[in-house]
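Note sheet for the following structure.
A protein chain is absent from this complex, but the other protein chains hold their places.
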Amino acid sequence: MKKNLLFLLFCLAFMALVMPVSAEEGTFDICVVHNSADHPSITAIVQGMNDEAAIFGANVTYFDPAADPQKQASMIEDCIARQADVIVVNCVDPTAAVAPIKKAFEAGIPVLTQNADVAPEGKEFTYAFVGSQSIDQGYAVGKMMVEKFGDKEAKVVIIGGNPGQTDYVNRVAGAEMAWAEANAPYEIISDQPAGWSKDKALTLMTDLLTRFPTGIDMVYAVDDPMAIGVIEAIKAAGYEGEIAVYGTNGNVDACEAIKNGDMAGTALQMSYLVGVYAVRAAYDINQGRLISEEILAPTAPITIDNIDEWSDMCW
Amino acid sequence: MSESSPLLWMKGITKVFPGVRALYQVDFQLEEGEVRALVGENGAGKSTLIKILSGVYQPTEGEIFLNGKKTVIDHPSDARKMGIAPVHQEVNLEPYLSVAENIFLDRQPTNRFGLIDYKKMEVDASFWLDQMGISINPGMPLGMVSIAEKQMVAIAQAVSLDAKIIVFDEPTSSLTQKEAENLFTVIRKLREKKIGIIYISHRLEEIFRICTTLTVMRDGQVTGNEKIENVTTEDIIRMMVGRELKDMFHRKRCYVGDPVLEIKGLSVKGILNDIDLVLHKGEILGLSGLVGSGRTELARAIFGDLPYQKGEILLNGEKINVHHPSESIQNGIALIPEDRKEIGLVLKQSVMKNISVTVLKKFLKFGFVDEKKERKFASEYIRQLAIKTPSPDQEAQFLSGGNQQRIVIAKWLATNPKVLIIDEPTRGIDVGAKSEIHELLDQLACKGMAILMISSELPEILTMSDRVAVMYQGRICEIVYRKDFSEEVIVSFATGQKIRPLQKDVVVC
Amino acid sequence: MLQTVGKFIINYPSIIILVFLISLGAFISPVFFTSRNFVNILWSVSVLGIIAVGQTVLLITGNFDMSVAYIVGLSGITTVMLQINGANLITSVAGGLAAGVIIGFLNGLIIIRTNANAFLVTLGTSALVYSINLILTQSKTWYAQIDAFLILGRGKFYGTIHYSVIIFLTMAIFVQIILRRTIFGRSLYIIGHNPKAAKYSGIQVNRLKFGVYLFCGFCAGLAGLVMTARTGSTVANAGVGLEFDSLIVSVLGGTSLFGGKGGTIRTIIGILILGVISNLLILLNIQYEAQQIAKGVVFLTVVCADGILEKKRRSS
Partner (left out) sequence: MIRKIFHFILQQNIIILFLSLFIVFGIFKGDLFLNGINLHNIARQISFDIPLALALTTVLIVGGIDLSIGSVLSMSAALTMGIQPTGTYFAVLIALLFGILIGFLNGILITKGKVVPFITTLGTMTLVKGIMLTYTKQLSIAGKDESFTFWGDGSIGVVPTPIIVVLIVALILYIVLKYTKFGRNLYAIGGNPESAYIAGIDVEKNKVFAFMISGFLAALSGVLLASRLNSSTTQLGLDSTNWAIAAAIMGGASMAGGRGKVFGTVIGVASLGILINGMNLIGVFTYYQIGIRALILIIVVAVDAVTATRIRENLQLQAYGKRD
């Protein structure tokens, strides 16, 4: 009996301890529902949003559904319940996000999509998309490849993220688009996912080098950490300099690798800017201004030739 | 037809397991209203026969007739439907279900929607429990009742089946005298209802009290079918073991020396109350009392398995502090627990590893266990205690109860203890092995070991002990000396009918 | 002779599967049966292997640890952050290992003190460690600063085998000897079979159990260092998925989830099965989806075979 009462007290005390984390008063509330908070690009976005929010005096609250579309839907509903002024959604799944976004629309709360857009049928319920199009990033990488290899025949290996994820699918599609425009006869000889993990990319590439002891001309790892993993595998297997490795993001170590010639190129995604633009757009909406339907942060192709111009933008 | 045919006739039953022939051409008959004792040493095939009857095993050869009709029993549920109700030796019940549900498992009364009617079930359960002479709340989870009550619940389950044949497998092994008496009354009532009863027990005195006929088995065969009036204990034992045995082991009286273990004012909250006890060199001190009187807990406290709040333990006059069995082992105290299979042994490990576990330090060579030495050591004990095993590497679970008990004894003798506490030394062990273990205990005492023997079997207590300490509700209420030994005295103290003021223990003789 | 072979098959079905997979690989793919490929296979599983050594020992005592995955992240993060703050090689490595041991300590403490279910407690600490990882890294990638540290993951012993592989194999063999030949090891098996009997035989059950949790935390910490050194950097969820993988390889090797049975040499076999399958499926260019199905099927086959053979083993 006593024990249980103690437990009750303990629970209450524990809860009360957690409380002080509540948000401060500000001019308007932005409710952000991430895709999955444990990726570096999200960190960069958050930084951009926080910096910009300080200027506008906005309260930003972040939710992390850990790549679960159902949780994302719930969290959007939580945002509605919080009566946020603007909801920013980084869609885990473009189709699954339609229904909850529609609800926010119906509740009269404006929604911005960020980084990953909602499916076309959900577009009418959103004010704007803020981000860099992953298809553009893939396109930029594809262009870099074409610049380097021209219309020679070349064999390409794709190192993907999680099977089925939008960024992964779109980036590859973008690259293929660029090849098709240039009539470049490149062939994808392997397309396997490595779960956004550097270590898994390393293992996967090691096995692929065993399978194709010769003949790999290019590797497109759909984000930079995996590209770095691929480079480690190439170095370990002694193929240094023989294979052109491309990534996407513009992480610091990728830029470093481009500078010293280990990596062929990356598409710089200016996540920080995405964060900044999102807060500005939210402010504009809150002020009742009209905004553009697509607010894109620029994607910059980085190679050894222009790395010096961009290196301070790497994140 | 039914006039002449027996209630049950198991005809020419043979059962072969891979590598072993457990039963060979067994004929077994049971009439209505008969209480047939089924006796035999462990491994004689009694359990296999019962398992065939209750549908757990299928016979390799042979037929079963119920009321003269040939029957195949494929599954325990078949047996139940045919009115065969076994009460198993190891109480097999559901800890989280209520007492009532345990009694009516899989045949709960239902209402007109086909849903279980809990109220009716509990009323029905109370009825059967009353018949057994015990009063427990039928809605209580079974895990909350005592072992003896569990046994009674298991019996109530069988009786309530409205069965034609009830099999009791060692029903009294965890019952107190009083509870056993209740059971016997029930059995007599069942007899009057023309129910056939098979009664398996190692306690021959019970058999003479309640059975009408007797079947003896040895090595998978029937060696005798007798009316109970026509046999004596000696006859039964002869049929069981196939050789003459001294009827009961009689202990030689040995020299009893100085106190080895002294316990002063030992108390465990709610369980033990101010225990004083002295154990001497070369003495076997019997510890008697009902189940739950605190006997086992006293042993556990001495062995360091149960923390005590007050009191002290002195070994050879020096105070020792035991907080963990490892410390008592170092001090030369050994405990052979009641529950061989759960606590005494590691069933899935080899005989050798079971014997050597307490003394592995002896075989260390550069920090590693020298298996050669270990094997030699274990083989020596296997020989000394005559443990019947094909090799030291045989897993302990495949040995018979008596041999398992010898392994546990070997394991503790290996530590060279000064004090040996042994809890129910011969529970579930057959007559032959029993007297061998008694002889062993006697020899150990004569070599100067101090032995504290806990037992529920009064004959064992009376034949083996030099003195008997009787416990009642967590206290030692009396020390009985050999000259005063009698069942009546001990029972009257153990049941609390006679309580003397606590007196300090005095040195014997 | 035939009988010995039969007995061997019954006792070690996993070896048969491994031999089968290797012959299949040699038959199908020309590049499979090369020393370089085998070195690569070993290298890729060494991190998992080091974790599995700790996990196997825990399984032998009838416990397990679901927090190993995030400990891998935590130890890497601790080491890298120490390096960033100017610690030298030894201090930073010690810090990483200590982080693993501390979580092991926490697991052991809670489980022994409260007698709570190990699966749930370690599931809880797992999420707790993940949250710590996230707070420490702020979801960013952190890079190792000391080049000598990277040798742990990438360096090769005289250009032949990676150090990480040597660490894994040495640990597995060394732990196997301890398990089989020391009082400590023998006691662990007894605890796994029957903790009550172990206590009554004078074994300090809680102390040993605690020790094994510390060891498992240590192994996971070491694995985290190797993984960080292999990739040169670390993130919050670096080891995710390894908790189930380490259970899978232990079980594939023939270690029982119920305690009392198994060994770390067997775990090497289990690890190799997993490594060979992954390698083979990539060499054969099997689609990722089909890889999942194939892994599931092989795993179920092995465990079913083991379950059915267990009966045979008992009767013989």
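Worth a mention:
As written, the chains take the letters A, B and C, and residue 1 is the first residue of each chain.
We take it that a contact is a pair of C-beta atoms (placed from the backbone, for glycine too) under 8 Å apart; a residue touches a chain by one contact, two chains touch by 3 or more.
For clarity, every value in this text was computed on a predicted model and none was experimentally measured.
The hidden chain, counted over the whole complex, makes contact with A, B, C. The hidden chain makes contact, of the residues B:Leu290, B:Ile451 or B:Met464, with B:Leu290. Only one of C:Thr79, C:Ser92, C:Thr125 or C:Asn194 touches the chain withheld from this view, namely C:Thr125.
In the full complex, the hidden chain is touched by subunit A at residues 1, 3-5, 7-8, 10-12, 14-16, 18-19, 21-23, 34, 37, 61-64, 66-70, 73-75, 77-78, 80-83, 92-96, 98-99, 119, 121, 162-165, 169.
The chain not shown here touches subunit B at positions 54, 56, 75-81, 86, 88, 92-97, 101, 105-108, 110, 114-116, 143-146, 270-271, 290, 292-294, 473-474, 496.
Although one chain is not drawn, its touching partners on subunit C can still be listed: residues 110, 113-117, 119-121, 123-128, 130-132, 134-135, 244, 247-248, 251, 257-258, 287-297, 299-300, 303-304, 306-308, 310-311.
The working rule: only the chains that are shown with their structure count from here on.
Chain centres here are Cα means. That of subunit B falls 44 Å from that of subunit C. One inter-chain figure worth recording: subunit A and subunit B are separated by 69 Å, centre to centre, where each centre is the mean of the chain's CA atoms. Subunit A and subunit C have centres, each the mean of its CA atoms, that are 32 Å apart.
In subunit C, there is no position where the chain touches two or more neighbouring chains simultaneously. Touching two or more other chains at once is no residue of subunit B. For subunit C in complex with subunit A, the touching residues are 29, 31-32, 34, 36-37, 40, 43-44, 47, 134, 138-141, 143, 154, 227, 230-233, 235-238, 240, 278-279, 282-283, 285, 288-289.
Considering their complex, residues 18-19, 303, 305, 324-326, 328-330, 335, 337, 342-349, 353, 357-358, 360-361, 364, 367-369, 411 of subunit B touch subunit C. Put simply, subunit C touches subunit B in their complex at residues 177, 181-183, 186, 189-190, 193-194, 196-204, 260, 315.
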